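Not every chain of the complex is shown here; the ones you see sit where they belong.
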């Protein structure tokens, strides 16, 4: 068997912990160094999962005993870390988004394009076993020609006002996942029509942002995609997918912790509440994402694993949706 | 079009009302006379659904303007009314059971066998569209050779103590429906193994009866049937069916009034409470039962419509189950 891939983990917050655990559970990966500006976080991580701790992300990225870097630090640091890692010849798994500003993304685009090591974008939904299986069956032709995709994506609750202000807005911060999901079915999107809504959150409205949105994409082949977003959902994290082809329909509903169902005098066949948020809903996806990245590092990049260009395209769609919602008109896009 | 079949309805209680409404809704049936010892009940019925009222059941049965008789009066009257109707050359739809005493059933058996008019037994489950469709698909060979049938049958709540004492016991009163359902799949039952239970109802125990039971039937071809009965069910009337063959499985779950499902912070995809009891659960079945009877009167007796012999066989199985439960042993039966 090959030697395990040696990892530097940059950022040991909530999502960094998820990646550290995935590295530990994989027989093909090992954590060499964890970096965090708050070094105590890095220290707690290596105490549980192995490796050394540092406050210096660039040192970790460049270390000789590191083959691959997971960028799980705050968004504004992504572009520089990505550039540094590629310059050091390291493979990169970068959390989304690359950046909120397309000009900053484009500034590293050429470097990513010509890098000798893979860049994988952390669009977790691509690796969800339910969605991936639906996509596999669509691609296998089971429902014929794909005509429509319906994406439902509601977060459990609006983020704090502080976060909303720096989030980049609902399209760049939240819907960007769904734009990528859309593109995993319909890569070549040609137009965006979005309706922005202010339904419940005063902080979001005060920030000039929307707390809900409905976006319709049209693909070059005439396919349509609807994305329904809300910043809250009383019944848990709502992540559903439905694909409609000229031969049938495939769908994935929400996930419950177990299959227990209850029937009483007031309700029948009631399931458990849905998974509360992404850490629980996409637990398996994160483990599969790490595995796909490890395979890519070893030269086996599977089709459908999202890369730099996918991260850029999702941001372009978010920008177009923002424009459409604010101007009340359909916006043409060119993702080429 | 043919003239509507002219009906005498004997008994205008709860189930009599159901039959009166079915007769009204059918373009092929008309209510000529309703009889009830409590003549006010008969009068109320004809005020709504047409025809004349009488307190004299035998007069109604014998009337010249009557083609067919629905016997929906108390069980002890069934045998005599059945005999009278057949003697008068009338077709009969008789509510179950024919009688609680097999000797009284056998006393009219020959008359039923040689009658020129059809006798249909009111085993409503035979006419349920869900169960009937499952049976049709089993017979069409969709799951290969039938090996096992699981019948779940729980009433919403135990009947009053007064009723329990004259009911004939859980097997003859309640499970008899399920014995007939079993025979609609596996007509030739050769053994009965029953376990009687006293789980919750003191009145039932005081009457020497069981309030729950588990019965296993074995067919001549080695098929097994399990029947799970309880006299109460906190979540509504529980009527389910599952057929297991060497090629697959078919099942019918419980019915809700509508398909509305609810998701909240405490439960997901919760359906409405199940139908409360048989009048609601088997509403469509009663209408189809009447239609099948009308067809039989017109000479078109569909396969699977239960007759006198089916009523007798179900009682024999109930008697055997009672013996098995009381003696703790498997009882061989001969339904021939």
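When the chains are written out, they are named A and B in that same order, and each has its own residue count from 1.
The definition used in the following text is that a residue touches a chain if its C-beta (ideal position, glycine included) is under 8 Å from a C-beta of that chain, and two chains touch if they have at least 3 such contacts.
Every value quoted in this text rests on a predicted model; they were computed, and no experiment measured them.
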| item | value |
| --- | --- |
| Subunit count for the whole complex, all chains sharing one sequence, 2 displayed | 4 |
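Operating definition for what follows: only the chains that are shown with their structure count from here on.
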| item | value |
| --- | --- |
| Whole-Å separation of chain centres (CA-atom averages), subunit A against subunit B | 57 |
| Subunit A partner contacts - residues on subunit B that touch it in the complex | 234-236, 253-254, 256, 262-274 |
